[in-house]
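The complex is shown incomplete by one protein chain, all other protein chains being positioned as in the whole.
Chain naming follows the written order as A, B and C, and within any one chain the residues start at number 1.
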Amino acid sequence: VKGLESLIEHILQGGVHGLFVLGTTGEGPGLGHATKDKVVRRVCEQVNGRVPVLVGITNSSMEESLLMSERSTKAGADAAVLAPPPYFSTLPSELVDYVEMVAARCPIPIFLYNIPGNTKVTIGWSTVVTTSEIPGVIGYKDSSGDMVDLHKVLQKTANRENFSIMIGREELLGEALIWGVDGGVVGGANIFPRLYTALFEAARQHKVKETQRLHNIAMDVSRSFYELDSSSVGYIKSTKAYLALMGICKDYMTPPFKRLEPAQKTILEKRFRELDLDSSIGG
Amino acid sequence: VKGLESLIEHILQGGVHGLFVLGTTGEGPGLGHATKDKVVRRVCEQVNGRVPVLVGITNSSMEESLLMSERSTKAGADAAVLAPPPYFSTLPSELVDYVEMVAARCPIPIFLYNIPGNTKVTIGWSTVVTTSEIPGVIGYKDSSGDMVDLHKVLQKTANRENFSIMIGREELLGEALIWGVDGGVVGGANIFPRLYTALFEAARQHKVKETQRLHNIAMDVSRSFYELDSSSVGYIKSTKAYLALMGICKDYMTPPFKRLEPAQKTILEKRFRELDLDSSIGG
Amino acid sequence: VKGLESLIEHILQGGVHGLFVLGTTGEGPGLGHATKDKVVRRVCEQVNGRVPVLVGITNSSMEESLLMSERSTKAGADAAVLAPPPYFSTLPSELVDYVEMVAARCPIPIFLYNIPGNTKVTIGWSTVVTTSEIPGVIGYKDSSGDMVDLHKVLQKTANRENFSIMIGREELLGEALIWGVDGGVVGGANIFPRLYTALFEAARQHKVKETQRLHNIAMDVSRSFYELDSSSVGYIKSTKAYLALMGICKDYMTPPFKRLEPAQKTILEKRFRELDLDSSIGG
Partner (left out) sequence: VKGLESLIEHILQGGVHGLFVLGTTGEGPGLGHATKDKVVRRVCEQVNGRVPVLVGITNSSMEESLLMSERSTKAGADAAVLAPPPYFSTLPSELVDYVEMVAARCPIPIFLYNIPGNTKVTIGWSTVVTTSEIPGVIGYKDSSGDMVDLHKVLQKTANRENFSIMIGREELLGEALIWGVDGGVVGGANIFPRLYTALFEAARQHKVKETQRLHNIAMDVSRSFYELDSSSVGYIKSTKAYLALMGICKDYMTPPFKRLEPAQKTILEKRFRELDLDSSIGG
């Protein structure tokens, strides 16, 4: 609990414009519903309206996703984030049905979430365009890494008001922002929020050189930290190990996954020093 | 509820040696925990020890899987069936960790369940062999369709007592039984249990011609019914439509999936008549 | 050349009923057309009608496949073996077009060859059934390892005369033969032809126990030799290293691939001694 509190303050002080809890980096789908409920309530209480709180409600069961959306609403969350259900894969038309059914019963607005690396379902641009017209659907978070598809989404939703597009891969934040996405929801902001808020500002103002300078630091972070461990949750391990190193929270992982090995942490620490992020960002 | 009751009696009258509830055909991962709880309690009550009851506890959250194993134990289930968690994919060593952690806390014995079409994680033979040594793990259900890998499992666990190997694809039931697997857990047994129990007996006695005759009927069922709908749950739709045709239960699907279209049902009904299963099986 | 000669005599003495040259184990697609031409001519000359010779003509270019079919015909080959072209993947209907176009111009009969591990195109059962009706197409070799699909092929081509079905995975040879395929084209027959001809005879006569005994030896070979090296051509390396050990030919690999490392060869040699195949097969 203490770790969660200090993590939230750390992130908010970095100037972020919103919080996404129980997403992928937040290990949402790995937690039980009791734990999820507790996390959402604590976060909403602590944030207390300073920024919007988005809650991941992805589940292989629609019934559970809807339960989670109700709990989130009660806790005071601002929006729900919904990826295609894992286990039973949906065809594009089934996915549209799914979003319609959830949106009809979810008390808060919904962001559609494309993260095929985890769900094993790719939401293509035409499905995004179709679901963007469903009442209650207010945005799209793309963590697929597929910029070609994202360009199609951007072009086809350009005239749509009240539909936000967020990029979920920090390595693409710069170019996606220059190209017109509304923001980023990036795991690295847990570690170094100020880097990504600075990148956001530079890119939005089409300051190409400054965007690239900050992007290069983000790439250093990506390569230095995220490739330490070959597990599918390797980057989450590194993120937590890093936060532990800064004294913000413990590096405990939701079972069955294990924290980084001591030898990996030593490498992480060494790279962390070499990067010297604080002075780099200052420019 | 009524449909569940008559389905169970239908299956038990077909001579099956056990029941697997909340598996893939049972749409387990699509149901919420309240519904799952209710299903397990009713089934255990009704079966009342006539055959063993196995319960699917697969979940992207280990916490939820453990909760489900406790509820199943209280309801009187005999074993839990566990597939790799979807969403956060496990490496082989992480999967072994996972099975160890669950087995240490699950009050009833565990079957490992390989169904990469849904979990997107393939359990290879060497992982099966390693997990077969974990206390509490009593068997393996293979729905991968990969007979080469299954042969390796069979050879490497040949001398292990108290470890059962079940085949999950009815199209492979005949050869797998001839080759020494202990049984089958096949979706088609919901429809026509007597076909698969007859196939079981023939194959176990190495009556090759009779096994092939029954296998060919099982293949007719597979081709005639399962390929009607291109959804990932198409074969579940067909199974339910068929049961509705026989007046056993409704063909309602867990959302977001929808039942077969009327036109598809007409084809199903026509094929059902052509197959004339009752007289075929009699031989 | 000498190695090729002694390899052919070794295989023919093992009692095989045909030779497939320039297939996958024969590294066909890795050789240039001049080398391929030389191999086909030498093999046909040496075999001199003792058994049929089949030649792999798979190529990303149809023009090249047709050239190879002409050269093979001139050399005296009995049939051509054709897999879907790699590089430009074909849809099922395009694959049917492809087979039609090749068959119309190929002077010798054609076997269709399903090996998705290499071509990255899966030939499904309905495409096999459609192509089986094309004049000039006389058979199907399935190296996919997908027994469910093969059962559909078997059932749907059961009444077709002059269409042979061959299994390409030695780990499935026993059950496929019991189930009615016409033969096997297996890499392991390069090493130990007598094992697979014995397995063929036992399975065709539905001697289940004897088939399983020999199958278990084939599985030992598979696990002991083929998993030594993680390269996509690892099993070819092991096959060649084994033949070199027996003094039959060199273990030279077509570039860019390299032969087994000395340490791997030492393991191979040890396993070879432990298996003691000669006395095992004798029974």
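Quick note on the criterion: contacts are C-beta pairs under 8 Å (C-beta built on N, C-alpha and C of every residue); 3 or more make two chains touch, one makes a residue touch a chain.
As the structure is a prediction and not an experimental result, all values here were calculated from the model.
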Chains in view touching the one left out: A, C
Option touching the unshown chain, where C:G30, C:G76 or C:P109 are the choices: C:G30
Option touching the unshown chain, where A:P92, A:G145 or A:P255 are the choices: A:G145
Subunit C residues touching the omitted chain (full complex): 27, 29-35, 58-64, 67, 85-91, 94-95, 97-98, 101, 118-120, 230-233, 254-258
Residues of subunit A in contact with the chain not shown: 145-148, 151-152, 155, 169, 171-172, 175, 178-180, 206, 208-209, 212, 215-216, 219-220, 222-223
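Basically, only the chains that are shown with their structure count from here on.
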Pair of chains whose C-beta contact count is the highest in the structure: A-B
Whole-Å gap between the CA centroids of subunit A and subunit B: 36
Rounded Å distance, subunit A centre to subunit C centre (Cα mean): 49
Where subunit B touches two or more other chains, by residue: none
